[in-house]
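Take a look at the structure below.
In this view, the complex is presented without one of its protein chains, the others remaining in place.
Chains here go by letter, A and B, matching the order in which they are written, and residues are numbered from 1 within each.
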Amino acid sequence: MSLITLTTDFGTKDHFVGAVKGAIYSELNDAKIVDISHHISPFHITETAYILKNAYQNFPKGSIHIIGVDSELSIENKHIALLLDEHYFICPDNGIISMIASEIKPEKIVEVTIHKNIISSFNVLDVFVKVACHIARGGTLDVIGKEIPEYKQLTEVHPHINDEKNKIIGSVIYIDNYGNVISNISKKLFQEIGKGRTFKVIARSNTYTSIFQKYNEIVNYSTPIENRQVDGKSLALFNSANYLEIAIYKSNLKTVGGASTLLGLDYRDTVTVRFN
Amino acid sequence: MSLITLTTDFGTKDHFVGAVKGAIYSELNDAKIVDISHHISPFHITETAYILKNAYQNFPKGSIHIIGVDSELSIENKHIALLLDEHYFICPDNGIISMIASEIKPEKIVEVTIHKNIISSFNVLDVFVKVACHIARGGTLDVIGKEIPEYKQLTEVHPHINDEKNKIIGSVIYIDNYGNVISNISKKLFQEIGKGRTFKVIARSNTYTSIFQKYNEIVNYSTPIENRQVDGKSLALFNSANYLEIAIYKSNLKTVGGASTLLGLDYRDTVTVRFN
Partner (left out) sequence: MSLITLTTDFGTKDHFVGAVKGAIYSELNDAKIVDISHHISPFHITETAYILKNAYQNFPKGSIHIIGVDSELSIENKHIALLLDEHYFICPDNGIISMIASEIKPEKIVEVTIHKNIISSFNVLDVFVKVACHIARGGTLDVIGKEIPEYKQLTEVHPHINDEKNKIIGSVIYIDNYGNVISNISKKLFQEIGKGRTFKVIARSNTYTSIFQKYNEIVNYSTPIENRQVDGKSLALFNSANYLEIAIYKSNLKTVGGASTLLGLDYRDTVTVRFN
């Protein structure tokens, strides 16, 4: 039995998520449904792209991922289903899969065509559930849509590299639960462009000359604990998703604040790496 | 194996939800438990009624729905179990099932009597779990309670119709994740009273002369995208639950605001439809 995941901006108060799960269980009694996130900022495609990229790859091959963010059907917002990296994705064609698909080419993309006569404001329930159950039962993509060659690209997930190739100009694409600020600069790109050169990371008025792999690399454990004063210090690291992140050690958005609030870094702000 | 759903005001930080799930799994090893919502506003019966009505009907027949909102037992707040529309509901008798039961008559209602000697402030754990597991194992309602003819009615879920039958005076019963404002005026009632006449929807200082079926019906796709200025516009539609909703196109409560904040519409505010 295939596993079906849900990534939406529905929140968890309303009936939307429950309704979708009920509908899946009504079609597939033994379905296994996993929530990835329902707290995407409403209509936020970049957030979705980041969350999805970092979650999906941990699931078993053959998993089916339903993405319900800005998914109302229109002539400009088609519904697509893809096979990519041996996972299935069902989503609007609004760029949501750009971060995954920029690294791994989709094997097959179809425009979903099963809803010719449905007028609905809840397409995840009316359309995506049907597509997911079809695939879970072993159905092919051809039955539920017609093949298309391309998906919509989301440009802001890709940083800019200057002509001299000594500067990566990225931007903030995500702020996490701890207020840590995540840029679109991947470790892979950093290494390709940097080629081992020394560097400076610049985010607003903050600069960093080293990039950690763990948050607690900032701690000097040989200093007695009472003299450390490390909580609340800012650092740059490649996070577990391998993106360059500006973090505050042991931050808490609700009390002391996080990198986003303390350093004044917001979604779309510039993060630059300069190589020497 | 029956499916058990949970609808509560417990929130998801505390141990309450985990404790309830653990207790169910301890009794029924192969239970399938689905969260409908744990973010009902504390003690909010109308919100619960709305969420429950729109979620339950998507689940398979025979599902068991536990509702833990204002469920502490007292002589004025009995516990009941119902069979209704081939679904089971376990809840306090405080009006929570009014929106469902006003359309579909319960087949059977029992007052739960298994807890004669339990003094507890966590009745969902101590009582509702036992009732749910009893039903899931195929037990009958008669064993866990005595039949009663009536459940408590919640009046505010029903709009008022004037004597001339040219006006429906409803009220706001729910505000969703996007800040959209949902009234207690159903599409069915609107059509019954309206009989095809032209109309005006009035909510505070806002009036609408058409009611959409989809949010993006407000968009004129023949206008070039840069000239549309449709984000943030307000509209009336029958939402996916078939209730009259005042919405803001692509709203976000945390940034630009939603219908509730932008139009100043709150729970219990009046929404009127006037027919010509």
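For the reader, a short list of remarks on this structure follows.
The rule we apply is simple: a residue touches a chain if its C-beta (ideal position, glycine included) is under 8 Å from a C-beta of that chain, and two chains touch if they have at least 3 such contacts.
Every value quoted in this text rests on a predicted model; they were computed, and no experiment measured them.
Contact with the chain that does not appear here is found for just one residue of A:Ile40, A:Ile90, A:Leu154 or A:Val181, A:Ile40. For the chain missing from the display, the contacting residue among A:Ser74, A:Thr113 or A:Asn177 is A:Asn177, taking the whole complex into account. Which of A:Leu82, A:Ile96 or A:Ala241 touches the hidden chain is settled by the complete complex: it is A:Ala241. Contact between subunit A and the unshown chain involves residues 3, 5, 7, 12, 32, 34-40, 50-52, 54-60, 63, 176-178, 213-216, 219, 221, 225, 237, 239-241, 250-255.
Mapped onto subunit B, the interface with the missing chain covers residues 9-23, 25-26, 29, 41-43, 70, 72-77, 119-122, 125.
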